[in-house]
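Removed: one protein chain of the complex. Kept in place: all other protein chains.
Chain IDs A and B follow the sequence of writing; residue 1 opens each chain.
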């Protein structure tokens, strides 16, 4: 990526309220983290031990918390280096929320829909009858809001997000590209050898401050809601099935699959690729490790691993033994042979004793 | 979700052919399952033991199969409670198929495409040259039908479904948002250190009455078809790779991955997050449990678990032992020590005996 924007170090220092150590007229053409820094870049030193790496990178300047005496690179000294570096990056790659504003006449909005004030509705958006969009909400190209949905205020739906009918989003909900809210649950009954879809009459209710990643799917409830609680954050490619009741402030990492009618408490964490069997309940603050398979209710405040998932303590012991299974097997086989030999020796001793006893008996007779 | 529609209990009873026990003029403003029922709602009692929960919910009315004597909530008595409750829900959240009808002039349809009668083609649909769409089929916004596809009658493609060229759908196929039919298979050969894509000249053939969830991907065959058999149902985020031949009336749950050239018989079930190695065959009625990894052909009519997947019976035994591995290891270590001590005692006894024998021998000499 080439970028022709140029800032002097002094300009950037003024911007973030820092001070320059070295040449303030040094020109910076890009801002990059240390492992990617090169000639002309301003970079970030978040660990003073890496100062040698700054010099090697040939970066033009470096943001530091404390001046580094041995540094040969001009420094920008500032107390909150992450906030400052973020602000500097935004100079080189400015935010783009202001590129489009207002309601596009190339959006297809039902006359029976209600749109709040200060919304940004891009071209190529579809909004169905009976839908209500709260104030300050942004809908990007390809978003489809089917009839009777309610979207709150200050939501941001990235391109190609689709809400099935009657979906409810509260305020400040962010949904990334291509996520699908309210598709039919996977429920069938067999009739004459064919699978007949059962009732799919519910909807999805997403509470305030939830963020969903890209390509997430949340299926509607059977009769009522599938719910995601306030403040919960969901990573890309997660599947949440029908009737689930996800608690508040959960963190659900990528590729997790939650089967139907599961529920979680608050502050639950699921790491990548975790799977939950249907109707499982996770208690407040439960943490489930990557790739675990949860087959039964797990109480809160604990860490769980493995498939089937058990407490971290038990699972760590099991895994430690598993690594030693080949050695255990050899040990067991050796032991079988030892015991056999030992048994033979005992047998022999007993027979010898018996023979002697028989001798004594016959002599006594 | 607020809803201003109001029905009296008697109106709802008349609608579903049921009878009222209690006050027929009770007003219902929403229909909800029991765990979500609140003031003003009509709810469903599918288990008579939960009658106390109905009272606690303060629901306005309850649908029951048999009148419950001790109930304080007005009751709607009807023989098929699920069918009746579904019908009632539809009063509060009516179906929306009728919102848009006909062929939008904002759809981009090739003049070389053929569109059957009574189709609903939304704005923002793309249909390529040589494509044929059967009668009564609905294509929602953002659907892309690439050239030479054949779509049967009464199909329903939700928004952003994409069919690559030459895809074939038979009749009554339902595909949810964002699913991708006919992308290239993942096949490469190495040449001079680079991966060169192999032939991707086949297509996908989906038989009648198949339903695919959201974000499903089905890759085209190499030369011929990737096929999904009649009546098979596929959940969200499933991946079916090139050349697979999926049988009829299968149930494939969310996040399953089927590698290239696999085949399944009829009535096969794969639970969530199952993976199949390429070229694997599952027999009729095989059931594969969640997160299992199938590494070889499995015969039909059986349940399989684990990774690598084996019969449920074997796997349950393996898993039972796995939980006891730490205990087994301790038992083994204890046994090693016991056998050592025992061997020492036998050794000692033998030596004592030998000493006595030597004494006897020397005395006899």
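Note that a residue touches a chain if its C-beta (ideal position, glycine included) is under 8 Å from a C-beta of that chain, and two chains touch if they have at least 3 such contacts.
Note that the structure is a prediction, hence the values are computed from the model and not measured.
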Check each of B:41, B:176 or B:205 against the chain that is not shown and name the one that touches it. B:205
Touching the left-out chain: which of A:15, A:68, A:103 or A:290? A:290
Please pick, from A:6, A:39, A:196 or A:332, the residue that touches the omitted chain in the full complex. A:332
Considering the whole complex rather than only what is displayed, give the residues of chain B touching the chain that is not shown. 108, 110, 124, 126, 128-129, 142, 144, 146-148, 150, 160, 162, 164-166, 168, 178, 180, 183-184, 186, 188, 193-195, 197, 199, 201-203, 205, 215, 217, 219, 221-225, 237, 239, 241, 255, 257, 259, 273, 275, 277, 293, 307-308, 310, 314, 317-318, 320-322, 324-325, 328, 331-332, 335, 338-339, 342, 345-346, 349, 352
Determine and list the chain A residues touching the chain excluded from the picture. 1, 31-33, 35-36, 44, 82, 85-86, 89-90, 93, 96, 99, 106, 122-124, 140-142, 158-160, 176-178, 209, 211, 213-215, 231, 233, 235-237, 249, 251, 253-255, 272-273, 290-291, 319, 322-323, 325-326, 328-329, 332, 335-336, 339, 342-343, 346, 349-350, 353
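What we mean here is this: only the chains that are shown with their structure count from here on.
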I need the rotation angle between the copies chain A and chain B from a CA superposition, between 0 and 180°, in steps of 5. 120
Approximate Å spacing (C-alpha centroids) for the pair chain A, chain B: 22
